[in-house]
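All protein chains of the complex are present and in place, except for one that has been dropped.
Letters A and B mark the chains in the order given here, with residues in each chain numbered from 1 onward.
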Amino acid sequence: MSTPTETTTTPPPVAPASASGFDWRRLVVVRGPAAWLGPPWVWAILGAILLYGFFAIPDFWRADNLTSVMRQAIPLALVAMGQTLVILSGGIDISVAAVISLSNTLAMGMMGGAEGPVAYAMVLPVLAGAFVGLVNGLVVTKARVPAFIVTLGSAAIVQGIVFAYTNYDAYGRPAESVSDLGFASWGPLPALVWLFIPILILALVLQNRTRGARHLYAVGGDEAASRLAGVSVDKVKIGAYIACGALAATAGVVLTTRTGGGEPLAGTGYDWDSIAAVVIGGTLLRGGKGGIAGTVVAVLMLSFVDNAMNLSDVSSFWQSLVKGLIVMSAVIAAAIVALRPLEVWRARRAEIEEATA
Amino acid sequence: MSTELRPEAELDEAEPRSSSEGGATLAERLRFPITPVVGAYLAVLLLMIVSTIVSSDFLTTDNLTNILRQAAPLAIVAFGQTVVILAGGLDVSVGAVMSLATVVAANVMEGDPSKVLPTVLIVLALSAAVGAINGFLIGYLRADAFVTTLAMMLIIAGGVLVYTQGAPSSNLTKGFRDISEGDSLGLPNGIFFATLVFVVVWFALRRTVWGRRVYAVGANPRVALLTGQPGPRTVMRCYVICSFLAGAAGLLLVARLGSGDVNAGDGWELDAIAAVLIGGTVFGGGRGGVTGTIAGVLVLTVLFNLVGLLAFPDWVQLIVRGLVIVLGVAMYSRRITTARV
Partner (left out) sequence: MSTTVQPTVDTAGAPAPAVEARGIHKRFGVVTALDDVSVAFRPGEIHGLVGENGAGKSTLTKIIAGAQPPDRGEVVVGGEVVDFGAPADALEMGIVVIYQELSLVPELSIAANVFLGHEPRKLRMLDERGMRRRTNELLERLGAKFDARRLAGELSVADQQLAEIARALNRESRLIIMDEPTAALPAEAHEHLFGVVRSLRDDGTAVVYISHELPDVFALCDRVTVMKDGRHVVTSDVADTNRDDVIRAMVGRTLGELFPPRRTARVPSAAPALEVENLSLPKHFANIDLRLERGEVLGLAGLVGSGRTSLARSLFGSPPGFGGPRAVRGTVKVDGKSVKIRGVGDAIRAGIAYVPEERKTDGLALELSIADNNALPQLRGLSHLGITNRGREAAKAQEQVEALGIRTPSVQTEAGNLSGGNQQKIVLGKWLSRGCDVLLLDEPTRGVDVGAKVEIYNLLRRLTEEGLAILLISSDMPEVLGLSDRLAVMRRGRIVGAFDDASAVSEEEVIRLALGAEEASHVDAH
């Protein structure tokens, strides 16, 4: 280098962070319409499956098949909605399967085939599920044990309780009105679907328009920053777990419309399936981004895939495999594409030095 | 699961981690001055004492060997899981790999003594291959460990169903079963296998360059990168080892069961993870080791044994398992997990 130079007046070599041109990150970012409808790609996959079914499977596009799938999907949709909330807050809930079993057997047991206790049988199990969620939330926030471990433990405990009072057998019986509801149709759609729609709409409104949900996203996105901003982080997390437990229990109650007796293992598979639906639906496992809408669409998608396989006489043995492959594809896609914008943010925070526009 | 470690723009002198990373552990607050590993062994001792008091059948040779026999496969899986957790990851597919191992072993061996060795090799190779896929996705593509191994679990579980078409098979040679399930010197053979695995893994973790890298990657991946460690390669090896050992444990298991079972490994992943965490290895990595895992395995097996001896119904075992897992981890939980389940 030589003698001191003059200040250069050439323009900076850097482009603004928000350069013109297509920002592919928009595909991943869930905001605006996506908050209500879910990310576009989940719809695309669903559409692809429906199209495939239309052309390749004879009985697929019949009204009774389509509505049946929707009805079957409701319990998983409920559980996955709750799971979405917990995952958004930065946690996870593996106890949902056990909670479903709990509420299912409780409800069946309370009914015992009679009409009288139906109201209690619908409500009390949900409260039980909420209680389990409360305990989960408390241990996660106060004892600071990782959510994975806590819900793993509570899953075992709850399942043990279920086995204890059902004695490993089918338990209780549904009231006739309940079973009828399970198969009833009101006009074009099954009764259960009609009942589910307002729940879904309410959930979406709560997710996108309330302060509590906003805090939920904040806590999942950056817990420390939220705390500094005065958000009561513990309350938010506990609330998410309570909601998840209540929704899982509701799913268990819904399952009473379908079978002749309470199953101590009614919830089997719902834990992993709900997590899979959440992930495929665009919610990030580390929290802060995503939403219920994508999850529900993913649930629909998974249900239709199952249905397509059933109708195509694909043996049930293949179904788990296919499901796993779908999730794996979502994982790979997410790894390659989706996570980078947020990693850029985190990398930026670690190096405050950055070229400014 | 958001990152708790915040870069400090202006660093005051020595704000020690206990205040900036989640506060004191439960153990510290209770003034429990014991390291996690020692604590776990004390717990084993305590459990054994309680068991002896409560049940006269506990301290018999038969029962104790039984405990060891049960512990061996769990120990082997848990050692593999320890490696993965130390590197900051998680592997929930090990249960499915165990099932895979039992099924493949039962189907390939066909009761033919000459096929024993090839069968073992095939099973181990298959397991390692699963680990390689996991490791590639997690180490190189930086996919999330939990979801990736979860998806793998679903794939393997499904694959196993397709392979067997739901039909059980039980064609293991007596020779194989004897080697795996028999006794030598009064101890179950499984223990010798487990001990061998322990020694190898312990040595690899503590005394090799690779082991050092595993701890580094778990403790601080950025520092590992900035000191020139080959992070992705190191991580991938961890998953290969984990699945490989899961396959080995599956072989032990199938020898005991006598037949392949598509559900043989169900739940083993959760027990393995619990054993690792109870043994003092920290979620998120960088701290812990297989020495503690032994204690974690023993805690679980002694506990289950006790429940069995007391002839409690099975559901008691479930509840106990849940409580133990949460308490065991809660004692030494310090930080809020970073970017992982």
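Heads up, the rule we're going with is that contacts are C-beta pairs under 8 Å (C-beta built on N, C-alpha and C of every residue); 3 or more make two chains touch, one makes a residue touch a chain.
If you're wondering where the values come from, they're calculated on a predicted model, not measured in any experiment.
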| item | value |
| --- | --- |
| Candidate in contact with the missing chain, chosen from A:Val231, A:Cys244 or A:Val278 | A:Val231 |
| Chain not shown: contacting residue from A:Thr210, A:Ser315 or A:Ser329 | A:Thr210 |
| Candidates B:Thr149, B:Asn189 or B:Gln229 - the one touching the absent chain | B:Gln229 |
| Footprint left on chain A by the chain that the document does not show | 1-5, 7-8, 10, 12-18, 25, 29, 31, 205, 209-211, 214-215, 217-218, 220-222, 224-232, 288-289, 340-342, 344-357 |
| Where the unshown chain meets chain B, residue by residue | 5-19, 207-213, 215-216, 219-220, 222-230, 286-287 |
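Definition applied: only the chains that are shown with their structure count from here on.
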| item | value |
| --- | --- |
| Sites on chain B touched by chain A in the complex | 1-4, 6-7, 9, 22-23, 26, 90, 137, 141-144, 146-148, 150-159, 161-162, 165-166, 222, 270, 273-274, 277, 283, 313-326, 329-330, 333-337, 339, 341 |
| Complex contacts: residues of chain A adjacent to chain B | 90-92, 139, 143-150, 152-164, 168, 219-224, 272, 275-276, 279, 285-288, 315-325, 327-328, 330-332, 334-336, 339, 346, 349-350, 352 |
